[in-house]
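Note that one protein chain of the assembly has been removed; the remaining protein chains are unaltered in position.
And now, chain A:
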Amino acid sequence: MDPFGSEGELVNIHTAFIQGQYQSVLNDFDASSFSDSNKLPIQVLQYRAQCALGQHDEVISAISDSDAKSTPDLAAVRTYASYLSKPSDAAVTEAKRLAESSSDNLTVQLLAGTVLARSGDPESALQLLQKHQGSLDAVALIVQIHLSQNRTDLAVKEARSARSFAQDALLVNLAESWIGMRQGGDNYQKAFYVFEELAQGPSSASASSLIAQAVSELHMGRIEEAETALNQALALEPENSAAVANKLVLDTIAGKDTAELEKKLTSVDKEHEMLADLAAKREAFQAATAKYNPKFEP
């Protein structure tokens, strides 16, 4: 039986993980209460949750060299954590090595795939991920990589094939919603339904689903509703960089002063892509103005 399947032992912890309820993943599930075969997946999920919470170093130090050697899953986790804490070529090389040696291991696929995709090698990441055996996590990752490459068409294909075998699974819904956010039109509304359902359900709410809800509302021009949702997300996690970044966007649209938020974003995540992007654009602006040579009347 598929341990992640709807009746499997892992379904709840896995769902919590997908819903972004990382604290719940760490606190509400006791590994010892699961059957032996599921101990490792639980461990991996919990490590990933820790990474998502920014506790990379704890994860790295928790996995010993010998563990990493004997278990490719843990090796992948360690590589993943170290890349997230500080992107390095070593980690990428290690990820590539894992991708070579244990390409049929799901954890390796997911985590090494993430590292590869992040390191600017989406092609290898996709190659590795294509080997998955019906894992929705892999599908979701593939969809995201396609989308980040602006290949909505391929993402749609991937999601469609996943829907055919996984029906109405949460991850499929999410992946479709991500795609919908690119397609626009009615799909905004559909995506909103999915995000909202997650964000407003008392058992599924998390900052990240609230942010997703807010983003979808923002795209539909529902600024006030988006603001409400974002503020809820910020109330849950005031340091959440995605929430701050989107709040910054929202305030810009609303015509508010955003200097304060930009400062805040810098303080919570100075490497946030938005900041990098804006800095690059400022430079681009300067470069573009250089072509003009205005004369001023004294």
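Note that contacts are C-beta pairs under 8 Å (C-beta built on N, C-alpha and C of every residue); 3 or more make two chains touch, one makes a residue touch a chain; residues count from 1.
Please note the rule applied: contacts and distances are computed from a predicted model.
Think of the chain that is not pictured: of "Vacuolar protein-sorting-associated protein 36", "Coatomer subunit alpha", "DNA repair protein RAD51 homolog 3" or "3-methyl-2-oxobutanoate dehydrogenase (2-methylpropanoyl-transferring)", UniProt labels it "Coatomer subunit alpha". Although one chain is not drawn, the whole complex shows that of A:Leu10, A:Cys51 or A:Ala229 it is A:Cys51 that touches it.
Residue A:Lys190 is the one among A:Lys131, A:Arg163 or A:Lys190 that touches the chain not shown.
For chain A, the residues touching the absent chain in the complete assembly are 6, 17, 20, 22, 48-49, 51-52, 80, 84, 111, 114, 117-118, 122-123, 137, 140-141, 144, 147-153, 168, 174, 178, 181-188, 190, 193-194, 196-197, 200-204, 208, 211-212, 215, 218-221, 242, 245-246, 248-249, 252-255, 258, 273-274, 277-278, 281-282, 284-285, 288-289, 291-297.
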